[in-house]
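Note that one protein chain of the assembly has been removed; the remaining protein chains are unaltered in position.
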Amino acid sequence: MTTGVIKRDTLPRTHKDRYWRKLRLDILKNKWLYIMLIPGLIYFLVFKYLPMWGIIIGFEDYSPFLGPFKSAWKGLYWFQRFFSTKKWIDYLSNTLILSFMSIVFTFPAPIILALMLNEIRSIRYKKLTQTLLYMPHFISIVIVVSITYVIFGTDGIIYKLTTQMLGHNIDYLGDPKVFRWMIVGQAIWKETGWGTIIFLAALTNVDTQLYEAAMIDGANRAQRLWHITLPAIRSTIVLLLVLRMGSVLDTGYEHLILMSNALNRSVSQTLDVFVYQNGIVNGQLSYTTAVGLMKSLVSVILVVTSNKIAHALGEEGLY
Amino acid sequence: MAKKKEITSVQLNGKTVNLNGGPVGVYRTAGSVAFDIFNYVIIGLAAFTTVMPIIYIICNSFATELELQTRPMFIIPQTWSTDAYKYIFASNKLLRSFGNSVLITVCGTAINLFFTVTMAYPLSKKFLRGRTPILNMVIISMFFSGGMIPGYVVVSSWLGMRGTYWALLLPGAISAYNMMIVKNFFQGIPQELEESAALDGCNDLMTLIRIVLPLSLPVLATFGLFYAVGHWNSYFGAMIYLTDDKMYPLQLILRNIIVTAESSASDMSLMDPNFVEPPKQSIKMAVIVVATVPIMCIYPFLQKYFVKGVMVGALKG
Partner (left out) sequence: MKKIVSLFLCLALLLSVMSFAVAEEDLTLNVMLPDFYSDSDWKTLEDGNPVLQKIYEATGVKLNITWVPNSGYGEQTTLTLADIKNLPDIMVMQGPRDAIMISSARAGAFWDLTDFVADAQNYPNLAAGQKSTYDNIAIDGRLYGIYRARAYARAGIYYRNDYAAQVGYAEEPKTVEEFKDMCLKMAAIDPNIYVFNMCKYVAGTIGIMTVMNGAPYQYGIDAEGKIYPAFEDPAFQEALDYMRDLYAAGGIDPDFMTIESGNWNDAERSDPIKALMRLDCLDNGYRYEEWLEENKGVDPANPVVSLLTALPDKNGNIQIWPQNTGASGEVVITKAVPEEKLPAVVKFLDWCNSEEGQTLLNCGLKDVTYWIQSDGYRYTYPEGEAENSATYAATTNVIQHSLNQLGMNVNGDLTPPTAATLLRSEYNQNLIDNAKYVIANPCLTFDSETNNLMGATINQEVEDAQVQYIAGKIDLEGLKAVYADWYAQGGDMILSEYQAEYDKLK
């Protein structure tokens, strides 16, 4: 227990007393840290947890005018209706396939690009290309899709090029087999540049003296990359990957609806698109909320699980 | 921090190798040069593909309406015209909304950084009691939400913020996603630095302000940029909370100009002589230029914060 000069009558008598005493000491020792937490805690309580009563909407036949307490109770009705639509497995599989492709291709792209940018020595060239590379982030997806239509359509330059080079046509806009690659390709084009910013910020933390020491030890460029650069951003990569797991069921609807047409609809119907068409457009608030709740549950489970896996592999993870 | 003496060359296996003043130095083998050329070319090509659409939009915004309607996709207009911009700037409402957007972006980003940093720093200390429950609470709030309606009722009815800019600035004060990443960056700062500051008599607050923040400039610049872009591009909060049209930000007005075209003709009045004439293509293009070019130009100014080796020497110095 404690040693030192302690007055007899202030010795903690029981475990409980000791616990509270330690608690008070800890809080006092770190009082500035706790004070700093206050604004953030208030924010989360007021703006995130207070509105959580909205979760009830998924269990009622909610009417905004009646509010959550007077709307009719439906229990698990909306969940049952969702699973009774025979196609929900198709929507789920479309969602998962797109997500998987996105993680495999879209997630590593900014990392690779950041590493490549890092190797550029001319500061001016680097600044210029960086600024140009992140521009697509600011163009709305609507414009990206209409440009896609123009250059990949049958009058478009890319269509004509591939027809010449390959001998047969690729129906970029209509073929279901090409659809997912188009979506992933557009996402990569649009967000990779912007995505490098975080990794470039992480790379500034790399000690340049490590590089010099490595060169003196005879390391070539590839070895320097593998042993110094990558480990420096490894924790950031793992962190972003764990967070990314939370959005596995999110595919967004705007992009998919814009790119889908009568020919490729079978692969473009994901959960989000289904919910948008039937729930949001039709004003079915409760149905939308119910499906959203299921997605949220899956997201949280995935994030917590992948965080535990990260810990098991010896990584920092999320927390 | 003492200024390091520049090492410009090194003895390696009997050869003298020049180190150029770059990030990783140069070890001039044939493979290295080939990689450099490959790298420059690929990045150059990628930058070319990403900049072409912007050039397309900018050039098209200077084309006449007739050409846009009759000619299939082109980049350089045959006749140049500034009609679209004249139309946009004819109303001083757009200039005023530009000012509103700047105000919202600047104030919003300051609020964001304050809340995010003050929350991320304590949570980066693993010894802090209560850290795990708080982090759990944050993670759950990232994926579970009450939805749009309760959020609106809380902000509008219970807090009475409807019609003010507070409704735009406060509900988004912290992005849990951003905060978690900033927290991880803080975790990466060496313990020795903070301990030496504590030995010098700093409490946690002063440590944060005097030591940690200056070292975190790239991180602050990054997330400041993310938040700023988020504010600049957002319109939804303004759309549902603002009642006085003099307070509208730029994006809301511009979005309305574009979306009105796509709305069903049956929404507009039978008697409206202007009904359903969609805004001209050139105006749509000009609107995009006005809305996005300003924010695109911010990054070059932030470049100087992304400087390497800011921390190097802090331990030695």
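In order of appearance the chains are A and B, and numbering begins at 1 in each one.
As a convention for this text, a residue touches a chain if its C-beta (ideal position, glycine included) is under 8 Å from a C-beta of that chain, and two chains touch if they have at least 3 such contacts.
Computed from a predicted model, the values in this text were never measured in an experiment.
A.B. asks: Tell me which residue among B:56, B:121, B:152 or B:165 touches the hidden chain in the full complex.
C.D. replies: Per the contact definition at the top, the residue touching the missing chain is B:152.
A.B. asks: With the missing chain put back, which residues of subunit B would touch it? List them for me.
C.D. replies: 66, 69-72, 90-91, 93-94, 148-149, 152-153, 156-157, 162, 236, 239-240, 243, 245-246, 248, 252-253, 255-257, 259-263, 265-274, 276-277
A.B. asks: Touching residues of subunit A against the unshown chain: what are they?
C.D. replies: Within subunit A, the residues that touch the unshown chain are 63-67, 81, 85-87, 146, 149, 153-154, 173-174, 258, 261-263, 265, 269, 274, 277-278, 281-285, 287.
Simple rule for what comes next: only the chains that are shown with their structure count from here on.
A.B. asks: Between subunit A and subunit B, what is the separation of their C-alpha centroids in Å?
C.D. replies: 17
A.B. asks: In their complex, what parts of subunit B are in touch with subunit A?
C.D. replies: 7, 10, 12-13, 17, 19-20, 22-27, 29, 31-32, 35-36, 39-40, 42-44, 46-51, 53-54, 56-57, 72-73, 114-116, 118-119, 121-123, 125, 128-129, 131-132, 134-135, 137-147, 149-151, 153-155, 158-159, 170-171, 173-174, 177, 179-181, 183-185, 187-188, 203-205, 208, 218-219, 221-222, 225-226, 229, 233, 288, 292, 295-296, 299-300, 303, 306-312
A.B. asks: Show me the residue ranges of subunit A that touch subunit B in the complex, using the header's touch definition.
C.D. replies: Its residues touching subunit B are 23, 26-27, 30, 32-37, 39-41, 43-44, 46-55, 57, 64, 113, 116-121, 125, 127-140, 143-144, 147, 150, 155, 189, 193, 197-198, 200-209, 211-212, 215-216, 218, 220-221, 224, 235-236, 239-240, 243, 246, 285, 289, 292-293, 296, 299-300, 303-304, 316, 318-319.
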